[in-house]
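Missing here is one protein chain; the remaining ones are kept as they sit in the complex.
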Amino acid sequence: MRLPIPKRKTVPGVLASFEHIDAATDAIRDLRARGHRDLTVYVSHPNHEIEDAMGHSSSPVRLFTLIGGLTGCAAGFGMTIWMSRDWPVLVGGKPIASIPPYVVIAFELTILIGALSTLFAVALLSLLKAGRKIAYDPRFSDDRIGVFVAARAGDAGALEQSLRAAGAVEVTRAA
Amino acid sequence: MTTSAPELPDFAPKLRLTQSHADVTRDVVATLQTPSRGYYMLLFGAVALFLVGLLTFLVLVKDGLGHAGYNPPVMWSVYITTFVFWVGIGHAGTLISAILFLFRSPWRTAVYRATEAMTVFAVMTAGLFPIIHIGRQWIFYWLLPYPNARYLWPNFKSPLIWDVFAISTYLTVSTLFLIFGLIPDVAAVRDRVKGWRKFIYGQLSLGWQGTDTQWRHYSRAYLYMAALATPLVLSVHSVVSWDFASSIVPGWHGTIFAPYFVAGAIYSGIGMVLTLLIPLRKALRIEHMITDYHFDNLSKLTLLTGTILFYAYAMEYFVAWYSGNTFEQTTFFRRAFGPMWWAGWTMIICNAFVSQLLWFRKIRTNLTSLFVISIFINIGMWFERYVIIVSSLSNDYVPWAWDNMNPTWADWGILAGSFGWFGMYFLLFARTFPIVAIQEIKEMIPMPRRRAGGGHH
Partner (left out) sequence: MADEGPTQTLDRRKFLTVLGVTGGGAVALSGCSTSKVEKLVPYLVQSEDQVPGVPTWYASTCTECAGGCGVHVKTREGRAIKLEGNPDHPVNRGKLCSRGQASLQGLYNPGRIKSPMLRSGDSFAEISWDDAIARLATEVNKAAGRVAVLSGAGPGTFSDLLADWTSAAGGTMVRWEPIGHEPIRAASRAVFGIDEVPSHNFADARYIVSFGADFLDGWLSPMEDQRGFAASHGFDGDSARFVSFSPRRDLTGLNADEWHAVAPGSEALVALAMANVIGGAGAAGGSLSAYTPEAVAAQAGIPAASIVRVARAFAAARPSLAVAGGAGNQTRGAVELATAVHILNSVAGNVGRTVLFGSGPTLGDGYEGLARLMGAMDANQVGLLLVHDANPVYALPKSAGFAQRLAKVPFKVCTSLYLDETAAACDLLLPNHHALERWDDARPRPGVVGLMQPVMEPVFQTRHTGDVLLQASQKAGGALARFSAPSYETHLKDAWRSRATGDFDTFWIEALARGGIYPDASADGGSAAATASAPAAGTPALTAALPAFDGDGEFVLAPYPHPFLHDGRGSNRPWLLENPDPVTKLTWHSWIELSTATAERLDIRRGEIVRLISPHGELEAPAFPYPGLHDDVIAAPLGFGHTQYGQFAKDRGTNPLDLVGPPGNATFIPYVSTRVRLEKTGRFKELATTEGNPRQLGRGIAEAMPLDAARRGLTVRQAYIEAGHGKHEINTELEMEAIQGWRDETIEARKLGNYATEHPAWGMAIDLSRCTGCSACVTACYAENNIPTVGEDDVIRGREMTWIRIERYWEDPAPAAHGALDEAGGEHAAEGVTHGHPEARFIPMLCQHCENAPCEPVCPVYAAYHTADGLNGQVYNRCVGTRYCSNNCPYKVRYFNWYKYNERSWPEPLHLQLNPDVTVRGRGVMEKCTFCVQRIRGAQHQARVENRALRDGEFTTACAQACPSDAIVFGDMRDPDSRVAQIRSNPRGYHVLEDTNVRPAVTYLAKVLHPAEA
């Protein structure tokens, strides 16, 4: 059975590969300055210089974490209290629904659901961009930095030039 | 085109961060090559032990728990002891991977993957014991809150239910945390291998390419996971300690238990980390990545937690005396001089005293001595739980009911099985996935620049 994933269409553009971080960041800044918005940068590790160059706002993941955590906490207290009142059973002369022991459950659920929703957020947010097929090179997971610029065939030549000038060790065209 | 040498961070020499990104990738992927005969012999041993445990368990299910050395009033013994032991082991992993991450301590990167894996497998092992030790193992799931024919929900006042939630949360979160951290590395491996391996790792990498968007969400999420895992790890062993502390058994009923157990857990966990890493780095030829510097830091942590334990032991005895409570006093008197004196002193010597050797730098940096000490720690921490559980139960309120227990083959069988089960998974992991976090090491090694300077931190 085939999964209902939409056919990913290849994005035309230019793929440049850098060895030097400063060269890459310069290139990125330059491209953005020249109005290129559709950039994709590949790097083997989280690199804040590139983040700065890309000028991303901070990820909305935290919102999911917060909501997840609060939901878990509420669920914890709600479940324990409702369940003990659903069929009242007296144990150890304690109140039927006694809050202190239930704090533990609420706490654990806060963590659990918080963590789950965080990862869910990452998956979700990454999927938003998974619709398109963008050129990639295995070396990007090693020691190269990749910069892909979406461009129509017309502009591609100029781009290649400027990227080489910016210090790309290798530039290919993806159509 | 000229290339200036990358400027190195100040801790670089200790970490020997001389290699390039390419070297890192190569060296780590190299650990996944076809392993030696020694590895297979270890694996075989682990599986054999596991089968011993499995067999023992089947006998217990068939005839009942009577085969184990239980001797009322000692209703819990080796199984719960081993349960707490393994839960404790887990804690070091999360401490290193989450807490030290938040503290941004550089030396964690090389070791955290191994310890995190240890955590997951230790908790997997621990999770078996609540099932093994109950009288009717086949209905263990009655502890879960699900709509059932009994129209009955579990009793959330019971510490055992807290356990269920704490342990399962801990297992879930630490597993996800491990897998999450693995994704970029698996992708890296994917791009280095060929054939069916490529396909497998390709599936496992979940389409990771390391684009700026992926990193953007990933880094954030990793931070929050760490932030969540930190209180979790502290809570889990606190909850486990409340299995005892919230009872009225003299020797269990102590407010000191939560911090005392957490410290003990980390202590025992690092003990196990040392036991595992010292041979592992040699076997995988990554001595240049896991260095003396790491072991020195691990030792310091051990020393700290060991000293906290020392204090906790002393405080237990002090409070027992100071409380003027005859039950507490008898319990602790007999813990040291009763029929189980030998276990009591094993625990105190192995934990409180042996750890103090780590004040000496020479011992800290000598891997042989460290390894020996780590073994003492493992033994000592197992006995700590054994003493707390068995000796406290064997002499509580009504003297007429006092009695002592002696473990039997059924106890040892399950204990051995648990080590087999744990070892099996750890060995399989070590040669299937990068045991050193590629992307995080790289993060610390600056990329080459065309111009000197310019990079900002």
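As written, the chains take the letters A and B, and residue 1 is the first residue of each chain.
Note that a contact is a pair of C-beta atoms (placed from the backbone, for glycine too) under 8 Å apart; a residue touches a chain by one contact, two chains touch by 3 or more.
Here the structure is a predicted model, which is why all the values come from computation and not from measurement.
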item	value
Full-complex contact with the absent chain, from B:Val28, B:Leu301 or B:Leu393	B:Leu393
Sole residue of B:Gly53, B:Pro106 or B:Pro154 that reaches the chain not shown, by the stated touch rule	B:Pro154
Chain not shown, touching residues in chain B	63-66, 69-73, 75-76, 130, 133-136, 139-140, 142-143, 150, 152, 154-155, 157-161, 164, 243, 246-249, 326-327, 330, 333-334, 338-339, 393, 395-405
Contact set of chain A toward the excluded chain (per top definition)	85, 87-98
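Operating definition for what follows: only the chains that are shown with their structure count from here on.
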item	value
Centroid distance [mean C-alpha coordinates] between chain B and chain A, Å	29
Chain B-facing residues of chain A, complex	19-23, 39-47, 49-51, 54, 56, 58-59, 61-62, 65, 69, 79-80, 83-84, 86-87, 89, 91-92, 94, 98, 101-102, 104-105, 107-109, 111-112, 114-116, 118-119, 121-122, 125-126, 129-130, 134, 136, 138-143, 145, 167
Partner chain A, residues of chain B touching it in the complex	1, 3, 20-22, 25, 145, 151-157, 161-162, 165-166, 169, 172-173, 176-177, 180, 184, 187-188, 190-192, 207, 209-221, 224-225, 228-229, 231-232, 235, 239, 242, 438-440, 442-443, 446-451, 454-456
